[in-house]
Structure formats: structure tokens, C-alpha cells
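One chain of protein is taken out of this complex; the other chains stay put.
Let's look at subunit A:
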Amino acid sequence: MIGLMHFLVLAGIVFTIGLLGMVLNRNNLIAILMCLELMLLAININFVAIDRYLDLVDGQIMVFFILAIAAAEAAIGLAIFIVLYQRYASIETEKFAQLKG
């Protein structure tokens, strides 16, 4: 039988993958964006699983919001990447360190 704990563990694993991808990935901005999406999805799984367990709908409504925001964020992020690429002919993370103190 698959219970709540399985879903939570799955969400934890997905979230950790996203986080680690962000921290460890050193040269691709698109990968960072994908990791961000992954983290959001992990949270979505959490919402849905806990709603189902507690027999609620609030979290499921929230999921729609998160999906919408994630879509918008992806669109904006990709647009920024294109502009960056046009200007610097690269989207390597290391190149964008102008705020370095």
C-alpha cells in the first residue's frame, strides 16, 4: 500500500535533487532554471499528497497558482537568458559576476 509517507519522501528526493543541482551546477543557467522548476514540483507533490490525506482542497488550488507562476517564471527566465546570450554570447554562470564585492 502506498501511503502519505511515500509521497513525502518522493517530494523530498525531488526537492533535494533540485537543490543540489542548483548548488553543484556551475556553468549552465538553463540547468539552474530546470532545477528551480523541479523544486517547485516537489512542493506541488507535497501539497497534493497532504490535501489528499487530510481531505482538503486548499492546497490543490494553491498548486494551480504555483504552476501558473512557474510557467511565468520560466518564460521570463528564458527571455532573460536570450538577452544575456545576445549580449555576452554565452550563458555560463561564471560570466555573470558583476556584483562581486
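Here is the rule we go by: a residue touches a chain if its C-beta (ideal position, glycine included) is under 8 Å from a C-beta of that chain, and two chains touch if they have at least 3 such contacts; residues count from 1.
The working rule: contacts and distances are computed from a predicted model.
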Absent chain [UniProt protein name; select from "Pimeloyl-CoA dehydrogenase large subunit", "Branched-chain amino acid ABC transporter permease", "NADH-quinone oxidoreductase subunit L" or "Alginate export domain-containing protein"]:
"NADH-quinone oxidoreductase subunit L"
Which of A:Met1, A:Leu24, A:Val57 or A:Ala89 touches the chain that is not shown?
A:Leu24
Of A:Ala11, A:Ile32 or A:Ile45, which sits in contact with the chain we cannot see?
A:Ile32
When the complex is taken as a whole, what residues of subunit A touch the one chain not shown?
19, 22-26, 32, 93-94, 96-101
